[in-house]
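Removed: one protein chain of the complex. Kept in place: all other protein chains.
Lettered A, B and C in written order, each chain numbered from 1.
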Amino acid sequence: GCTTDPSVAPSEEAAEPTEEAIDWFDQALFDKQDAERDVVPEGPDGQPWLQYINAEFVDTAQYASEGAKKACFANASISNPWRQTGWITMNEQLKVLQEAGAISEMETRDAQDSDDTQIADIDYFINEGDCDVFIISPNSTAAMTPAVQRACDTGKPVIVFDRGVQTDCPVTFIHPIGGFAWGIDTAEFLIDRLDEGDKVVALRILPGVDVLEQRWAAAEKLFDEAGIDAVDYFTGADPAEIKKIISDELAKGDVAGVWMDAGDGAVAAIEAFEDAGVDYPVMTGEDEMSFLRKWKETGLDGLAPVYSNFQWRTPLLAAQMIFAGQQVPKEWVLPQVPIEAGELDQYLALNENMPDGHYAKFGGEDLPGYPQVWEDRIIP
Amino acid sequence: MTVAATETRSAGQRLAELGRVLVSPRGAVFLLLAVLLVAIVVLNPSFAEPGQFIRFVQRVAPVAIVAIGQYFVIVGGEFDLSMGSVVTAQVVIAGNLIGQDESRSLPVLALMLAFGALVGLVNGLIVSFLRVPSFIATLGMMLALLGGVLYWTGGAATGNPADGFREIGRGGIRGIPVLEILPWSVVVLAVVLAAAIWFTKRPFGRTVIALGDNPVTARYSGTRSWWVKTATFIISSLSATIAGVLLVGYAGVHPSVGRGYEFTAITAVVLGGVVLGGGRGWVVAAAAGAFSLEALFTLLNFAGVPSTYRDAVQGAIIILAVAYSATVFRARRRGRATPTSQASGASDASAEGPDATAPARPAPIPSTPRADNETKGGS
Amino acid sequence: MTDATTAPPTGDATAETAPVLVASGLEKSFFGVPVLHGVGLELRAGEVHGLVGENGAGKSTFMKILAGVYERDAGTVELGGRPVDFHHPVEAAHAGLATVFQEFNLLPERTVAENVFLGREPRRRGVVDRRGMLRRTRELLAELGIDAIDADAPVRSLTVAEQQIVEIVKALSTGARVIQMDEPTAALADHEVELLAAIIRRLQERGVAILYVSHRLKEIFDLCDTITVLKDGALVSTSPAADLDTDELVRRMVGRSIETYYPDPEPGTELGEPRLELRGAGNAYVEGVDLEVRSGEIVGVAGLQGSGRTELVEGVFGITPFTRGSMRIDGRELRIGTARQAVKAGIALVAEDRKAQGLAVNQSIADNALLVIRSVFARRTREVRRELPGVLSSLEVVSRGLDQEVQFLSGGNQQKVVLAKWLAAGPRVVLFDEPTRGIDVGAKVAVYRLMRRLAKEGVAILMISSELPEVIGMSDRIVVMHDGRASSELPARSDEATILAAATGTLRLGGAGGTDATDAGGAR
Partner (left out) sequence: MSAAPVASAPSARRPARRRRRLDATLIVGIALVGVIVIGAILVATVGRNFFSPGNIRDILTGMSVLGFVAIGQTFVILGASLDLSVPYVVSLSSLIAADLMRGNPANIPVAVLAALGVAALIGLANGLIVTKLHVNGFIATLGVGLIIKGYLDTNYKGTSGNVPWDFQLIGATGLGPVPVSTLIMFGVALLAALFLARTRTGHHLYAVGGNEQVARFSGIRTARPLIIAHMLCSITAAFAGLLLASRLGVGSPTVGTQGGYDLLSIAAVVLGGTLLMGGRGSIWGTIGGVAIFAVVDNVMSVMQVNPFLKDVVRGVVIVAAVAVYTSRRLDRRRPRFGVGAPAAALPAPAALPEPVEGRLPEPVEGRLPELVEGSRAASTSSATEPGSATEPGPATGVGAATDSKGGAR
């Protein structure tokens, strides 16, 4: 007969309207993240992936149990260098935990950037995965909410990281401070160095991705308040596109600063200034090696904001803690500290042989495959 | 009575002729380009400075070269959807294999060319011998190639290749009087375009067009169809390779370099009045199509049109441009062709229907298993 | 010559009924060239009316005017007593006049039933009544006594004859009172013709009037009650079949002097060594062909449509390579598997369908003329290009210039471009397939003169033509094809009746020097 899947039930949280999503600026979130930037994280020293900010712990005694567990990971994709780097790190972390007997195996389904696929992936895990814990890196926030809700309804622990969902049913939601913090860090840096009326070109990858949109929402607001003339473009992270945009902007007039919502293609942006024979702009990129190297080489005035790549280690560690019955933060806010000019050499040295698409704050230095696995960029 | 009247024409007649060419489907793209360039200059006079303009040409070079390569495939009656992936693959190959070791530039360049030729060869053989429609064959190649490259590199290349290699796409001959710099890209584009023009005038180039126009006739005339077809795919992959070399210099290595180039190239070629389905079109117009597209983007940048609108404007423009050519061409064809083409049709009852003057709607996707396809698979 | 057009048909009981269709004084010219001059005829219910005449006599044109494919220039057509003027064959079909054209109008991928009802699918409760369609088609087929055609089979799986029947069924399905058939048996084998004849008789019994065009005179006499003869677009006679015999009919159809029309061999033309020799050549389409064409010789190939003439030359030319037997060019045994090899071996094929096989119509005259050179002998392009204007003017190509697109040329000039294309390659064997199809007299003569010139230069020529006068007028020897075989070989100047007899397979041994295939090519 006609059966409604037992695991399917209306989720209260999902019912709240998401129309405000059209305007990405959210004052409360902005203020929260602004404050979190200045909080000294708690947790083990030297292990930022285990640190947390303003944590509110939840009890996980109900999940405590012996033995190696099976983790099921519904990944959004590995379609950009940041996710690739994190994915490598996560697999190295997995090896450690397998060694330790905490995790027996991790089954992964990769949604290849598709919401629909990821929903199906989660449902597959629920039905067939034989999972002890669900780890989910949502492809998009609102769309993944019902599926995550269904995963929660199985009674197994659910860990969400990177992007969030609109339900608080997961045991823990792991993420760095967030897009607003990124936007504040970068905008403040540029505003500090620029004058009112100066032009900033904002290079953005895609519309409609919340972690990226929030970065721009914060930055745009601050630029606005500071009287900085900021124009934004979507580039698809294509360096050729970026170069054309900067060239056209330079043809129109001076560009004093460049702002990026992700470091991909930063080099092309800088080169556009070189090619045009004008001075380097003040610039914010990301902790991607290509940018750090170019930054060093050109000596420009820059900042590398960080969307902490080491967060890819945390979910599996959180799973281990949950099965050990240890408390974990309900919302696990990881530190997110930009790399400033002073630290540049240090990070360059640390990651000397890493490929350009590697992220300096990947946090895997103590993992077994280091550095070979990242240098060779072996994608499992 | 055979030879055209070649008395010298007056300047007025020439001008009138030029005007006619410009509004004809063949010349429309040049008109479009001129309008766009003028509009850009109005918005930003500095664009007209030689130094600025040559930078524009430099930037268009890769797209134009890809369009030139795609031209050969399209005019031969097929499609190449794998060009974008070839560009990406080549960019990544250059980044990974050359690295910072400048001495590897030449060997790797040779390898890239060989790889490009191989991709084209595979495309061509699949289309010719397995008779997979080129749309599908090159779509498969597009997926497989991009996936393969990403798999090989773990998604991101090691880094940009040595500056010496990148000089081709980035640098130029400095100290040129008016221009101050003559980018190598422009030189390469000029060479490629000249080679393409030369090629289209060569027996081989004419054969490609004839094959696109009527594969049966080409076969009945002794054309080695499979090879001609395969050669066009090789040309397009090689042109994508050259574009890759320029792009790795101009932009650097990134897996998104080259993304969407196949559609851009096809759009440019169609804007240039080349007929999908083959047999008609001029390679210079195809290159002009690429220039028009880029000029359009530049214009939108200068006009401060939000980048989200660009796609919409591009979409509207290509529809209008193609509709214009199609309509004008039909009108012209109907007006001029009726008497003679009818007289010749002794055996085509089906073409003599009441409204038979109207040619079939623009060719559907050309695909290999046409009734006229070689059944024996060439020599 | 003008037997009374009023003579009542001697058909069955239907004799004195009023005519269903009356056409009178039909005139038509194409671009100033008159094709029909005041042709008219009457069709009665239950009558089979034969329309005969040489190629180009205007038979198809006449039918197409009736069917509304062409507009008439003058004249009237009455259907069932009411004047009609159709603008589309569908319109005519709805009014009860259906046409089976010389070319098929079927969709190969669709089923028989779907083709039969294409454009007028029956509906029940708003949806296409497939079952009804199938049933109706089956009924129609059954009425015609056909049980071998599955109404639900895709047309592509049918033989040409079966497809022909589908066309007829399609015509019948409109409930037509008049059906015109343009050479329906052209592509059929004899037993299939017999089947069609049975169908036609059945239609006749049902009171359908049939206008029937065929070149097979035996068939005409078997089937028709009345026979109308056309010649050069004019009506020669309409008379009861019973009043005619084959000789008389042929006399009325022919009877034009061909000597003036076909140029004599150029002085100094010599028959040399065999250039093209086939021994038992065969493939899926032709079988056991023995043939020899000498240097300087023009061999004509006659045969009905579908007799495999085109397939023969396509075999020689490597389009559908021979799989059996042997082929020699200039005494050298060759296996030619592709057109390219054929061209390299010095063979040229002036193909039957100019637009589909001979020209790239969107390209210029020069591009077309250079096509072979460019794709096979690329190195000679420059040289040939230089000579091109001379070649084209020697062929009297009329154009606005070398860069004019071929599609804007007249048919005759298009054909000359095809000739120029092959001349450039300097062939030693030229295969002409219907070289003068659809071109005007002037262009025809130019083609004939070219053949003579080539012959003089020592080229071996094989010429397929459906126009018997042409075959007779040009050939040094005549090979007649029948059902895929070179059934007979006739000497030059054989008369039309003999050739026709050989072509229809009714030639008696011993007649007019005809022999059967095994004895053909006595030169061996």
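Operating definition for what follows: a contact is a pair of C-beta atoms (placed from the backbone, for glycine too) under 8 Å apart; a residue touches a chain by one contact, two chains touch by 3 or more.
Since this is a predicted model, take the numbers as computed values, not measurements.
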| item | value |
| --- | --- |
| Among shown chains, those touching the left-out chain | A, B, C |
| Touch criterion as defined above, residue of A:Asp116, A:Asp254, A:Glu340 or A:Glu365 at the omitted chain | A:Asp116 |
| Selected residue (touches chain absent from view) among C:Leu158, C:Val236, C:Leu278 or C:Ala446 | C:Leu158 |
| Per the touch definition above, residue among C:Pro19, C:Gly40, C:Gly56 or C:Pro89 touching the missing chain | C:Pro89 |
| Listed residues C:Ser295, C:Gln357 or C:Ser465, member touching the removed chain | C:Gln357 |
| From B:Asn214, B:Ser256 or B:Thr298, residue that would touch the chain that is not displayed | B:Asn214 |
| Among B:Ile40, B:Met112, B:Leu276 or B:Leu299, the residue in touch with the chain that has been omitted | B:Leu276 |
| Residues belonging to chain A that touch the chain removed from view | 1-5, 8, 10, 14-19, 21-24, 77-79, 107-110, 112-117, 119-121, 123-124, 126-128, 139-143, 145-146, 150, 206-210, 213, 234, 379-380 |
| In chain C, positions touching the absent partner | 88-91, 103-111, 114, 118-121, 123, 127-128, 130, 147-150, 152-163, 189-192, 194-195, 218, 280, 282-288, 308, 323-324, 353-357, 482-485, 487-488, 505-509, 516-518 |
| In chain B, positions touching the absent partner | 81, 126, 130-133, 135-137, 139-148, 150-151, 155, 214, 216, 263, 266-267, 270, 276-277, 306, 308-316, 318-319, 322-323, 326-327, 330, 345, 347-351, 353, 355-356, 360-373, 375 |
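Simple rule for what comes next: only the chains that are shown with their structure count from here on.
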| item | value |
| --- | --- |
| Chain-level touch network, classified as line, ring, star, complete or other | line |
| Per-chain Cα centre nearest the global Cα centre, belonging to chain | B |
| Inter-chain centre distance, chain A versus chain B - centres from mean C-alpha coordinates, in Å | 39 |
| Centroid distance [mean C-alpha coordinates] between chain C and chain A, Å | 75 |
| Shared interface positions of chain A, touching two or more other chains | none |
| Numbers and ranges of chain C residues touching at least 2 other chains | none |
| Complex interface listing, chain B residues touching chain C | 1-5, 202-204, 206-207, 209-210, 213-214, 216-224, 228, 279-280, 333, 336-337, 339-350, 352-354, 372, 376, 378-379 |
| In the complex, chain C residues that touch chain B | 30-31, 60, 64, 68-70, 87-89, 101-103, 105, 317, 319, 321, 337-344, 349, 351-363, 367-368, 370-376, 378, 381, 389, 392-393, 396-403, 407-412, 414, 421, 437-439 |
| Footprint of chain B on chain A - complex, ascending | 78-81, 84, 88, 207, 231-234, 236-240, 242-245, 247-249, 251-252, 264-265, 267-268, 271, 275-276, 289-290, 293, 355-358, 376-379 |
